[in-house]
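The complex appears here without one of its protein chains, the remainder shown in place.
So, chain A:
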Amino acid sequence: MIRHLLSGADLDADTATQILDTAAEMAAVAGREVKKLPALRGRTVVNLFYEDSTRTRISFEAAAKRLSADVINFSAKGSSVAKGESLKDTALTLQAMGADAVVVRHPASGAPHRLADWVDGSVVNAGDGTHEHPTQALLDAYTMRSRLGRLAGLSVAVVGDVLHSRVARSNVLLLSTLGAKVTLVGPPTLIPVDIAAALAPGTDVCYDLDAVLPSSDVVMMLRVQRERMNDSYFPSAREYARRYGLDGPRMGRLPEHAIVMHPGPMNRGMEITPEVADSPRSTIVEQVANGVSVRMAVLYLLLGGNNR
């Protein structure tokens, strides 16, 4: 098993499949009356969050607690971090407290890589800047596999602000490793020209959402910040929604079995309409539940479910 999970590229097909299989076993625990396993008793998991992200933090917290780990939530706000403590000093502090795993969310790309140089425990990237969010990709893959029964050969459209999306990067890497075909869709300003070469050579880019929908098994809508229009990435929120938002009629162009995903939080009316978000094709709530199972699997395997 790998020691850290920093990038979707850290996972080969076997390791990723092992995590998804383990997550399925963890999901069974969630159905029990007592939703707890003793696997990580006596181990300490630190949630180190430099950005507000309640949903990701509580997902990791629930995962660690269901495995009986001791959980410390270290929020950068109102802590020594807010007083200007460096990431390295924080790392040494966590090290001294005996953190077995550090789950880190950080606005700077690569911060988890730096942290991994400074702590002995495992580092899990819970989202770093505009880089990656590998557990999101794992839970997305898990969701696709449970809805559609497979990953190999699936056509997945990832739609929106690919340039700034850590979810997109991790998904492209992981889905390609697992044999799915990814098409990135959005305005050219928000899709780096060399993204396929950078991440996975088989990746396609298309600027026309309507052209991609009929052949997609999965449509993954990315959150698009309205403020991007102030940087001229697109003219207005309205035009963005018109060209790249997923509404009812567009959803109708999808094949019968296709699913609609969104990593949340959604901008309803921007990239996705309520009609789509709340439809039976939408897996958005499922993704949240699956997130806990996948994060349980990641923590369990990294912390030596099978290697210590």
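Operating definition for what follows: a contact is a pair of C-beta atoms (placed from the backbone, for glycine too) under 8 Å apart; a residue touches a chain by one contact, two chains touch by 3 or more; residues count from 1.
The rule is simple: contacts and distances are computed from a predicted model.
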item	value
Hidden chain of the complex, named as in its UniProt record, picked from "Dihydroorotase", "Peptide ABC transporter", "Carbon-monoxide dehydrogenase large subunit" or "Glycine betaine/proline transport system permease protein"	"Dihydroorotase"
Residue among A:35, A:55, A:88 or A:257 that touches the chain left out of view	A:88
Identified contact with the non-displayed chain, of A:97, A:197, A:211 or A:285	A:197
Residue touching the undisplayed chain, where the options are A:37, A:58 or A:108	A:108
Hidden-chain contact residue, picked from the options A:61, A:132 or A:217	A:132
Residues of chain A (touch criterion as defined above) contacting the omitted chain	86-88, 106, 108-111, 113-114, 128-132, 166, 169, 192, 194-195, 197-199
